[in-house]
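Missing here is one protein chain; the remaining ones are kept as they sit in the complex.
We call the chains A and B, going by the order they appear; numbering starts again at 1 in every chain.
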């Protein structure tokens, strides 16, 4: 389970880093709090942060649920793809938003795989309990 | 615990579905990323997604904490009400926003019940440990 926890901490650190970058973009593009609009440069970074928040609420539960049923090294590996995909998504969104698709897919697909692993693991475990 | 995990995965899948619908609304109403405003049709769907995100950060922890102290079938059942309530909230918000109250209450009340079950379970367990 330690490798899965390590990936979870990595994902959380990445999200904090995106938060710092959003704060910097706020200053750089002169978007004063509490406003979250006004300059596309800031809005792109803010969307990276928000989209990552949306993906993390999916990723975190299924990362740990999947690890209850499958090899924690495999689950941690899938989680690592998520983190790498998020970095690609960030780089693309702030430079060339139209190219953010690859990074997005590399966070969506690992999440879907973890969901499938979770469901299969849970259902198999329920069926075994009844056998 | 498997039934509780199954409900957690269901809630996460529902949230992903809301994300897909927000993406579709973006295209349909011509709201270009990174903007999140400009057409009420899009803004309603976006609010469904964001409000669900806000509720999930409450729901997920107390779902699993409550399941540490009470019957996992009962806790999973309460969680299922949350998911059904979210579907009602979504249908109402995109068609008749003023009627979203029922669906909202059906996600708020299960969350509050899980909070109460968590607190009672924790406090009873602390008192037992000291007895």
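Note that a residue touches a chain if its C-beta (ideal position, glycine included) is under 8 Å from a C-beta of that chain, and two chains touch if they have at least 3 such contacts.
Keep in mind it's a predicted model, so treat the numbers as computed, not measured.
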From B:71, B:102 or B:125, the answer for touching the chain not displayed is B:125
If the hidden chain were put back, which of B:1, B:58 or B:84 would touch it?
B:58
If the hidden chain were put back, which residues of chain A would touch it?
2-3, 5-6, 8-9, 12-13, 15-16, 19, 33-37, 49, 53, 56-57, 60
Against the hidden chain, chain B presents residues 37, 40, 43-44, 46-47, 53-54, 57-58, 60-62, 65, 68, 93, 97, 111, 115, 118-119, 122, 125-126, 129
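Heads up, the rule we're going with is that only the chains that are shown with their structure count from here on.
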Once you find the CA centre of chain A and the CA centre of chain B, what distance in Å lies between them?
19
